[in-house]
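Pasting a structure below so you can have a look.
Only one protein chain is missing; all other protein chains are in place.
On to subunit A.
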Amino acid sequence: MKNRVVITGLGVVAPNGVGLDAFSKAIKNGHSGITHHQQLADLNFSCCIGGIPHISEDKKLEYLTPLQLRGFNSSGILYGCIAGIDAWKDAGFSITSDSKLDFDSGTVFGTGTSGVEKFREAIYKLDDGDVKRLGSTVVVQTMASGISAFLGGILGLGNQVTTNSSACTTGTEAILMGYQRIKNGQAKRMLVGSCSDDGPYIWGGFDAMRVMTYKHNESPEQGSRPMSASASGFVPGAGAGALVLESLESALERQATIYAEVLGGHMNSGGQREGGTMTAPNAEAVQRCITDAIANAQISAAAIDTINGHLTATSKDSLEIENWTKALQRKGDDFPYINSLKSMVGHCLAAAGSIEAVATVLQLKEQFVFPNINCEDVHPEISALISEEKIIKTALETELNIAVKASFGFGDVNACVIFKSYN
């Protein structure tokens, strides 16, 4: 007998809203979190806009101790800790430094790179011959598993504590990894999510690849344009999303609030074959990831009410829509609703999947579809495949039962998770 897995807590740090209430309001109102950053301009970036969550110094002290904040320079870990702690509290757990070790709770909390600014700081010192003066904080902030290590200690987690990494698929993959662990009876609760640093040192490589838009430096809020004919590259973002996954049995026992159920999902790779490359998806693998996720969740494609796509606002958006139509065997008026959170927060890279999953789960809990902004001119290749009415432009209150979240990443990797309303 496999365990059913439900979501009992959410936390989010997004460029357009920090905390569930602010984020929920922002996504319903189509509020953009993209702003101009002079630092990027000063460093000669082509794209000088991005989505950076706003966290005050006071807010930091609500989550980390003054000692933890000494020499602290890892925005991703900060965002991950805030989202993770919020999700844990939202699930009804109290957090104290002397709480009992819980062997039934663990975390899979992903990231792409950790503490890139801290690493830069350390490299300057090292190159000056000052290795002795690095202090004790470099390792824990720059090791990939820094975020799960921080959260594991703050929450007193005694089950698996690890960090996964699969580029822009990371957040969605973390959800599925935690889901599997609970489903198989190896844990009762898993905090899952992902985080990503902000700023030039994490975004620079993408700017160099010319995959970020340089056309909206004067109009940041209009910059991120998934599915639009005038999409001209993605806008970088940062932040973190976190979900508490729990066996249905444990959630009922605790009388926890249940946001939604995780029905299943799938992860695969296109192997950088048949059109797939390091940076481009193998379409067949993407379609197969979706169909295998549907099979794993034991639903029919017809049951899907809404899709939260990967949809980054590059030239690949049309291909993604085509992949969805083929995988679901649904098109035109028969296609589900589809949206991309990236229109409001940009592409939060390793954090994208988890922030977008939080938005997807909120849609199920509160029965609405958040709007796509900057999509008044739907790309003709997309409107040839699906009805424009399915690309919601102002928040829609409607009955939703099943929502799908998919993420696709560099390395030709894919993940697709299927959520269902719980009632």
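Brief remarks follow.
The definition used in the following text is that a residue touches a chain if its C-beta (ideal position, glycine included) is under 8 Å from a C-beta of that chain, and two chains touch if they have at least 3 such contacts; residues count from 1.
Assume contacts and distances are computed from a predicted model.
Remark: of the listed names "Lipid II isoglutaminyl synthase (glutamine-hydrolyzing) subunit MurT", "Phosphopantetheine-binding protein", "Ubiquinone biosynthesis protein UbiU" or "ABC transporter permease", the one matching the undisplayed chain in UniProt is "Phosphopantetheine-binding protein". The chain omitted from view is touched by exactly one of A:H54, A:R70 or A:R273, namely A:R70. Shown as candidates are A:K2, A:R133 or A:R210; the residue that touches the absent chain is A:R133. Interface with the hidden chain, as seen from subunit A, comprises residues 66-67, 70-71, 133, 135-137.
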